[in-house]
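For chain A:
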Amino acid sequence: MKKLMLCGVFALVAGQAFAAADTIKVGVVAEMSGTFADFGLQMTNGAKAYMKQHGDSVGGRKIELIIKDSTGPAPEVARRLAQELVVKDHVDFLAGFGLTPNAFAVAPIATEAKKPTIIMNAATSAITVKSPYIARVSFTLAQVTEPMAQWAYKSGLRKIYTVVADYGPGHDAEQTFKKAFTRLGGEVLGELRVPLKNPEFGPFVQRVKDSKPQAVFVFVPAGELAVGFMKAYEERGLAKAGIKLLSTGDVTDDAVIDALGDSALGVISTHQYSAAHPSPENTAFLAAYRQVDAKTRPNFMAVGGYDGMAAIYEVVRQLKGNVDGDKAMQLLKGMKLTSPRGPIQIDAATRDIVQNVYVREVKRVDGKLYNVEFESINAVKDPGK
Partner candidate 1 sequence: MNAVLETRSLCKAYGGLAVTQNLNLSLARGARHALIGPNGAGKTTLINQLTGVLRPSSGSVWLDGVDITQMAPHERVARGLSRTFQINTLFPQLTPLEAVTNVICERERARLGVLQRRFFRLSQRVDEIDEAYALLEKLNLAQDCQVETRALAYGKQRLLEMALALAARPKVLLLDEPAAGVPEGESDELFEVLGALSSDISILLIEHDMSLVFRFASRITVLVSGAELVTGTPAEIAHDPRVREVYLGKGH
Partner candidate 2 sequence: MLNLFGVLFDGLAYGTLLFLISVGLSITLGLMRFINLAHGVFAMTGGYLLVILMAHAGIGFVAALPIVFCVTALASLVLEHTLYRPVYKRTPLDQVLITVGIVFIAIASANFAFGPGQQPVQLPAALKGQLDAFGLELSRYRLFLMAVGAAITLALVFGLERTRMGAMIRASVDNRRTAQSMGIRVDRVFQITFAIGSGLAGLGGALGVNVLGLDPYFSLKYLVYFLLVVVVGGPGSVIGTLLAALLLGVADTAGKYYVPQLGAFVIYAAMIVLLLLFPHGLLGRRYAR
């Protein structure tokens, strides 16, 4: 066993010397297996879609993706993988990070190794503060929650109940919504926090129904919890009782909407991306994505992966191939891109993303359910900072 490892190391070292010259390596740390396997799949598919569309070389340098599986919310695994990518594989960029704890754990590595790190999904506001070498192209929770409160008040709703998943991001969404909505004069009837490992939503939804609010604002992570909530929402007949359902895009996420079924029709949500977004960039993105993976429907995480690669390509182009940590960060600050979701910019001061947040309603469009955007709040900064 020992001898095998030994010659493995020498081969690696030798190999690197040769390849370092002309390949730009992007180390992607993403959740490829475990409960959050679809996070990793979407992000890496999005990145591959960009490379399929724009070729795998820029400024004369070949771009190579090295995908590592962080197996789920496992900070020490993410940190170890990042360290190996930097020390062994000599990557020029770090990217990925579907979950916040993994991003936090890698921040010290990014700082020490001066490696530009692109966050493609993790949504807690404090991430970009953790290291001057972190830039985010996905979104922050507060950024998509505040517009929902503003729209709710504007559309005449005054009494709202909030239901959030009981964990860090859930608490942030609850407080952001409550602060924004009450500042405008609205009233939050009650706040419910639902356990993360929660197979049964019935009683919570029943409690909401019994307090008869005009609408209920919901934030739960995409996937199983969203499906569970929607089923209970429909089963308890809240729609029939006239209680509107407002949520962030996570609940009616493109990849999960089929599993929700017709119960999701009419749900109003705010998010930065919908597959039904009418723009040539989006159509091109969807076509490129289908070439990479025809089975799954791309969602906001795929766009995170796609725009992450766009930012990396732009940096490599401007630096003409020799990537240096500090120069790359200078370019990333203030960088403007036209993304499939619409115009986006990386804020020069906070290195966080500034983007349009759309208000959408779930409708059936030629046989499939989509979040159809009907209003846009432009250039929203992250209120969380």
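By our rule, a residue touches a chain if its C-beta (ideal position, glycine included) is under 8 Å from a C-beta of that chain, and two chains touch if they have at least 3 such contacts; residues count from 1.
These made the cut because all candidates are chains of the complex that A comes from, given by their letters.
Given the structure is predicted, the values throughout are model-derived calculations rather than measurements.
Note on chain A: across 1 or 2, the candidate touching it in the complex is 2; the others do not touch it there. Against candidate 2, the residues of chain A that register as touching in their complex are 33-35, 37-38, 41, 166, 192-195, 197-200, 202-204, 206-207, 210, 223-224, 227-228, 231, 234-237, 255-256, 258-261, 295-296.
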